[in-house]
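Excluded from the complex is one protein chain; the other protein chains are retained at their positions.
Chain lettering (A and B) follows the sequence in which the chains are written, and residue indices restart at 1 in each chain.
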Amino acid sequence: MPNRSLSELAELCGATLEGDGALEVRGPASLEQAESDQISFLNDEKHAEKLATTRAAAVIVPQGLAVDRDDLALLRAEHPNAAFSEVIVAFAGDCDGPAPAVGVHPKAIVHETAELGTGVSVGPFCVIGAGVRIGEGCVLHERVSVQHGSSLGPACVLHAGVVLRPAVQLGARCTLHSGVVIGADGFGYDPAPPDGWKKVPQCGGVRIGDDVEIGPNTCIDRGRFGDTTIGDGTKIDNLVQVGHNCQVGSHSMLCAHVGISGSTTLGPWVVAGGRVGFAGHIQIGQGAQIGGGAGVFHSLEGGQEYMGLPARPRGEYLREVTLIKRLPEMKRTLRDLERRIAELEGETA
Amino acid sequence: MPNRSLSELAELCGATLEGDGALEVRGPASLEQAESDQISFLNDEKHAEKLATTRAAAVIVPQGLAVDRDDLALLRAEHPNAAFSEVIVAFAGDCDGPAPAVGVHPKAIVHETAELGTGVSVGPFCVIGAGVRIGEGCVLHERVSVQHGSSLGPACVLHAGVVLRPAVQLGARCTLHSGVVIGADGFGYDPAPPDGWKKVPQCGGVRIGDDVEIGPNTCIDRGRFGDTTIGDGTKIDNLVQVGHNCQVGSHSMLCAHVGISGSTTLGPWVVAGGRVGFAGHIQIGQGAQIGGGAGVFHSLEGGQEYMGLPARPRGEYLREVTLIKRLPEMKRTLRDLERRIAELEGETA
Partner (left out) sequence: MPNRSLSELAELCGATLEGDGALEVRGPASLEQAESDQISFLNDEKHAEKLATTRAAAVIVPQGLAVDRDDLALLRAEHPNAAFSEVIVAFAGDCDGPAPAVGVHPKAIVHETAELGTGVSVGPFCVIGAGVRIGEGCVLHERVSVQHGSSLGPACVLHAGVVLRPAVQLGARCTLHSGVVIGADGFGYDPAPPDGWKKVPQCGGVRIGDDVEIGPNTCIDRGRFGDTTIGDGTKIDNLVQVGHNCQVGSHSMLCAHVGISGSTTLGPWVVAGGRVGFAGHIQIGQGAQIGGGAGVFHSLEGGQEYMGLPARPRGEYLREVTLIKRLPEMKRTLRDLERRIAELEGETA
């Protein structure tokens, strides 16, 4: 990676430079880790004290922030975080590495009835089933399975080892990371003692909107009937489980290890922190935000924050956590009152 | 999928028809989503109010339920859910897509000492190790590994990307979904400061009974010595972790994200909800049911329900959750009593 001058970087990210534009830096780093030939950023003014000690040559900062460092070049930007992303990309270039070449790799297996759009790349050891349709410009890295009758909209990227079972539909511009499994059977059994459990047939599909990104090793199960659906623009992190017949709204965000039991509906713009679990057959309203580790057993209204096991409104949860911390004190007070009452009772007896 | 008449469907699922048997529907849907040419079902009478508004043409309902809708055809069944499953399958046909052809795909690698039963399918890019035995009628989809000395009973299905490490034995009719890894090393290290951790050798195997189904990306580790075991008929959901030397009883059910630490024993018919964690070296009694998100640190008696972190009997947990909600009120009461006592003390002083 060649060095870049501060004036070049300021122009690139639309920032106003205060300092020596000819100064060159070799790459981005955090305020703590930056060395004297690197550029950093401060997104949130509440961490402004880090500016006093950083060794960075230059820092992208918010527009109006007062900075008391003569030796530090400043790039003032409206959105320092977004500006820093531009700098990162400028230095990194294509950080994804090369995609498989356009066309079908000779070591891939594509069924004769599959339809591939123009400019599609199918990497080695892929298996594409009968009746599959792959939209133009899709990139399938090595070892991807797209099984019988599934379809991809244009410009999707499927990383190494992704499996789409039958009856999966992806919209446009979806990215599925390695190890993602979409469309496996939902987890449904009827009790049939003494012989055990009888499998409930799982015959629906999975329908995923446009611009959805799904992290490594995440699983989304097919519906029992009808489809499990993921709305446009929703982002799903690693190791997430979405059960059969769930309906996840658009622009939602599911962090790592989230689990959604069958037939639960999330409205649009829902944010679930890491490890949040949802019971089955419940509804989560638009814009609900659920903190990490929470367990949601009942439907939740939208537009609010929730925390805890069981999940409850954030304010209520925080109050309860505080009071639980005070339980030893409450217990002492209670004992003290008992003693004082007994004394009073003795006096008035 | 062709349309089907209500009389045909009623016969198929053993229901009694009330309505026009010649009426045709095009498929199954939920009460909420059904359109006027679809069939739905009501399993639980407590949701009977949905019947008033559904647009479905016909609904499978319990035998004795009173329904006040002249325009709605009814199919009365003893087990509406099971009857609906028959309807789903009738419409869906083979919803799994075609299996790989019987025989070994030319792009699979099968060791010369492996023994394959009659009617076995081995898909492309599979790798079958030395001494492996695969029972008759097994289906291995693409990219499956069955390593050195492992064995499958008859009629197992291994989906794309499954890995069986050495020393794994599957019973009959097991289904392993994509990304399942069975028989990797257990997580065992002895502290050896200052150099770090010394690996404890993991030399046991994994023994899985008949009719076990295991969801995508679930992991079951091999024993340190002896086998990790899963009993007949047990069903395991996605992204579950079963540690080394665990003994999971028959007909148990482990929902998504469950984690069982090493050497823990679950009796038969245990049900663990999503994200339940079990400490190591504990015993869970027959038929214990543990609610989602619970953390089990100690052995539990069978035949009861448990919830919470730490897990405790359900009634106790619910009482405590209710009382925690009342902590602000208790605190106020406490302050009020303090004031009143101080007053009384003043008076009697």
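By our rule, contacts are C-beta pairs under 8 Å (C-beta built on N, C-alpha and C of every residue); 3 or more make two chains touch, one makes a residue touch a chain.
This structure is a prediction, so every number in the text was calculated from the model and none was measured.
Within the whole complex, the absent chain has one touching residue among B:Gly21, B:Gly119 or B:Gly295, and that is B:Gly295. Of the listed positions A:Pro166, A:Gly196, A:Gly215 or A:Gly267, the one in contact with the omitted chain in the full complex is A:Gly215. Across B:Gly259, B:Gly273 or B:Gly292, the single residue that touches the chain missing here is B:Gly259. Note on the undisplayed chain: of the listed residues A:Ala52, A:Val102, A:Ala192 or A:Ile324, the one touching it is A:Ile324.
Counting over the whole complex, chain B has residues 107, 109, 125, 127, 129-130, 143, 145, 147-149, 161, 163, 165-167, 179, 181, 184-185, 187, 189-190, 193, 195-203, 217, 219, 221, 224-226, 239, 241, 243, 257, 259, 261, 275, 277, 279, 295, 297, 309-310, 316, 319-320, 323-324, 326, 330, 333-334, 337, 340-341, 344, 347-348 touching the chain that is not drawn. By the touch criterion stated above, the residues of chain A touching the omitted chain are 27-30, 33, 79, 81-82, 85, 88-89, 91-92, 95-98, 107, 123-125, 141-143, 159-161, 175, 177-179, 211, 213, 215-217, 232-233, 235, 237-239, 250-251, 253, 255-257, 274-275, 292-293, 308-309, 321, 324-325, 327-328, 330-331, 334, 337-338, 341, 344-345, 348.
The rule is simple: only the chains that are shown with their structure count from here on.
Note: centroid distance chain A to chain B, computed from Cα atoms, is 24 Å.
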